[in-house]
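This report concerns only the one structure given below.
One chain of protein is taken out of this complex; the other chains stay put.
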């Protein structure tokens, strides 16, 4: 396939996000309005929202989480943008990433100059077993789910394959969780906003205050090895290896390159984008790498004319600790293993 | 807003469809493979399917109908197209129409030259009450569904408003159903493939054969007025005013204008496309017309440089008989009323 | 950012208290029903609650025979159809609601334009807005 190129340039000029967490009593639309309102404040030179021409909304399963389909037009209506075209993109965990890509493509096509991209999910209304069922619909209901797999289970299976191939241990994964919870404290919108150390110290303090036996965890790893403090979800993935059940929304404003400086003197130009799909886990040649991620990364690098060594910052998908390890390898930041 | 224009032309060079009906034992993927296989046979000069670069799959609610999300990559896998990028578009009844539009946009963007567009739905596995619930998720679960509305109910309410405003009667709607069932007999893939007259005569013959009292319907309208033969779903919409619960799939092949004649000497060029969103029924200024349809039609006409009078054939959405009446008015083929 | 004061959850509690509440934008002097947290005219999020009139007229309706699960659980269905409709309040705002006080066995006699009055149905599943035809 020849090198891919967009017909015209696209820039990012605004971004907003709701707080992330479990918010009983709030609907997806409430969170999206929160993200949209913040996005409007981030556009340096301002915007009349009526100039927005279309919406691309990434959402995995409002159908099962909220029993609400036809989700994109509701987001358009609630942000005052109806009757603009509103399209929902569903690609499981990648839904919002793909929505961003469709927004880029739509501007490149010449059809629109100003596009709102949203990412929304409201997971916390369902009990855990139904959340587990809903996440499992991202795998193959006919051939994978009858085997008892859950979504954490798939990544856990990649984890055991990874341990077998490279000699990693459950503790290797725990260090990813410790790092990411540290990062979370730097983001005021993060769900927990606490280091594993702080969570551990909190539990010790609570035990002391209540007169319970005080746990004798020497460090975070010992805390994370404790079945009671960090129960197994799908071995080797434990609670703190898994991203939580979250509610949240994000909003981005994309504009065509020609008009980007009308909104800010420092637009972020989109220089590369990639997308690929993959097959059921059992049909993959290797179980310790995700081909779709490798191909998507490669496409984006080629479009941008850069190599992994040029990348200074990345947000990789880290639904599970093993997922981040594999993603950073597939994107070329680290050698396999 | 200025007139919209695509950066480059797009053409349709292949189309396939599965049979439509209720197919217990078949999954969405089976129907999509059927449509894909037929599509391949319709490309005059042939194609190597490996040249297809991306898929856009329109699907309303595999999540609730089949408990299967992440639907697009499964379609890519089952048609041998993984790891091509596969994107699912959800926009309720318009899902597949919007998927077609995204396919057009994607080629116009310069990113792809050959795109497969799919439309899939497998509705018949659920009992009727759950199908009713699933279709209702296309409306507003927070503010419309608590009122007891169903999806047929919304169109029925537009029907009563239409009757009030223009003096139409339930019989006006029945004539649409009679016409559409006549049309259905011309399509070998249609679910019923029988005229209302034939269905009526069949019921009379069955009553005679079994020695039951023979109904004395004078014509199709009397048949359709009979509560037992044509039960009310949501008055004034009766069974034969409503599209059935169907399983089916369609596949289209889009290519960039430059390469269209590699596939056929008679490509169908896409000359216009439009999309818009609408608000909850109670928030619409008028209840007898659909603003989103009017705007989308207008956008497509302007892009194509044509007027409704230039159109010789149209497939309007006719989920309910009143829907077709309103759609043909909103698209400018008939004056309101 | 937003303090999320205008939500469906609060609206629902107000229905349970027998009040039909809309959100109101002081900047535009416009009310919105159902209530929305952001004004679609000025894009401001400083919305306030405002009580709505309880009288209006019927703008559209249907009599539902094939009911969704929630209404079946409330006792409706093929043998006990019900009327749903859209009501235009005295101030011009419209809202979806169940319609009572009509003969569902004779839907052709239900009149668009009929005067209606709000009632608040208390069911096991919660409070539901309805309007009774009063003329």
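Just so it is clear, A, B and C label the chains in written order, and each chain counts residues from 1 on its own.
Note that a contact is a pair of C-beta atoms (placed from the backbone, for glycine too) under 8 Å apart; a residue touches a chain by one contact, two chains touch by 3 or more.
Keep in mind that what you see is a predicted model, and the values were worked out from it rather than measured.
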Chain not shown, its touching partners among those shown: A, B
Hidden-chain contact residue, picked from the options A:14, A:152 or A:248: A:152
Touching residue (missing chain; options A:136, A:200 or A:290): A:136
Residues from chain A at the interface with the omitted partner, ascending: 128-130, 132-133, 136, 140, 142-150, 152-154, 156-161, 164, 170, 231-237, 280-283, 287
Sites on chain B contacted by the missing partner chain, in the whole complex: 16, 18, 23, 25-27, 30, 33-34, 36-38, 40, 49, 77-80, 82
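Criterion: only the chains that are shown with their structure count from here on.
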Taking each chain's C-alpha mean as its centre, the one farthest from chain C: A
Distance between chain centroids, defined by C-alpha means - chain A, chain C (Å): 37
Residues of chain C whose C-beta touches two or more other chains: 8
Sequence positions of chain B contacting 2 or more other chains: 133, 140, 142, 280, 283
